[in-house]
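Got a structure for you, questions after.
Only one protein chain is missing from this complex, and each of the others stays in its spot.
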Amino acid sequence: MEKYKEFFQTDRFAMNAGVELLKVEAGYAQARMLVTKEHLNAGGVCQGGALFTLADLAFAAVANSHGQLTLSVNANINFIRSVKEGYVYAEAQEMVNHHRLPFIEVCLKDEAGELVAIMTSSGYRKDKKLF
Amino acid sequence: MEKYKEFFQTDRFAMNAGVELLKVEAGYAQARMLVTKEHLNAGGVCQGGALFTLADLAFAAVANSHGQLTLSVNANINFIRSVKEGYVYAEAQEMVNHHRLPFIEVCLKDEAGELVAIMTSSGYRKDKKLF
Amino acid sequence: MEKYKEFFQTDRFAMNAGVELLKVEAGYAQARMLVTKEHLNAGGVCQGGALFTLADLAFAAVANSHGQLTLSVNANINFIRSVKEGYVYAEAQEMVNHHRLPFIEVCLKDEAGELVAIMTSSGYRKDKKLF
Partner (left out) sequence: MEKYKEFFQTDRFAMNAGVELLKVEAGYAQARMLVTKEHLNAGGVCQGGALFTLADLAFAAVANSHGQLTLSVNANINFIRSVKEGYVYAEAQEMVNHHRLPFIEVCLKDEAGELVAIMTSSGYRKDKKLF
């Protein structure tokens, strides 16, 4: 767990966006991001790219949680509710732990537990070990 | 055009990520982002969320290019080639100019003109005018 | 429930494919399809379009389960395990019951309970009542 946290702390873009990795287990991860004025888009709500960045870090934590380097091939995100401030929590679950093509779902919720976005994403496992 | 540029310059998250809107016409937009060390993920390549942010701004420029406020409902992104530095260019085209549910495709290319990612995204037009 | 079953029995394409609607409640539905030689593709496994048809009927049952006419705008399907024969079961759940843009997830499983495919789909609710 600690080595995963250290590894993902080198994700400069996610760290700049304020993403914090809270938990990593085999096939499961939690992360969160505090939405501030720096995350808002021209419409005054949290930018889709900020939510995607949070979801992507949680995806990457799960995808790599078996120790094998895994990239994102494809991601599909549905925006359900807009957020203006406060924490957004990401919970990522590996639906399919395939040796080549894992499939992961990430739910984003606000502080009240309401669904903000759902992302599903396919990964591609390389032959290389993560550590 | 100028009022669109001004409007999207209030997108704090995209501006913080270095996204520049280059062109907006009815149904078409161009944007770019200079990938620096601040955009990299733990694997040392441009984070998916950074690419998504660039694509999302280009989507928003096209989706709103008819003057009616339009939100993103759903986005699907395929990551094709990783980028470590230099400009990534986004070209967004409205495939369907529907009064409620427009559909937009965004191609991201690197400086050599090679495809980096493709995003397709469905919008939802509100009754509200943009300006 | 009975009127929904009757309504969807007029879906000629799904009926020709052997899809049976098993259950409809507000926000939830079950369906199944018996995979035979008539469902196979050139690779000898159940065609993606056949699985999609099953998932789409389950989506439609849930999307319309509140009595308001709802269309499919976008669907994203991940193919996880191939099937050659036997029943495939679909379980569809409304993740978001939005008055305009509901969001539904459909899980397809084989007779052993193993995941075959996952579809997520956004609907668009019209002002028209279903019955």
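Going by the order they are written in, the chains are A, B and C; count residues from 1 in each one.
Just so it is clear, a residue touches a chain if its C-beta (ideal position, glycine included) is under 8 Å from a C-beta of that chain, and two chains touch if they have at least 3 such contacts.
All figures in this text were calculated on a predicted structure; none of them were measured in a lab.
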Here the chain that is not shown touches A, B, C
Even though one chain is not shown, subunit A touches it at residues 73-74, 76, 100-101, 122, 124
Subunit C residues touching the chain left out here are 7-14, 16-17, 37-43, 46-50, 52-54, 56-57, 60, 69, 71-79
Against the hidden chain, subunit B presents residues 76, 78, 80, 95-96, 98, 103, 105, 115, 118, 120, 122
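The rule is short, and it goes like this: only the chains that are shown with their structure count from here on.
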Nearest to the mean of all protein Cα atoms is the Cα centre of chain A
Between subunit B and subunit C, the Cα-mean centres are separated in Å by 32
Where subunit A touches two or more other chains simultaneously, the residues are 76, 78
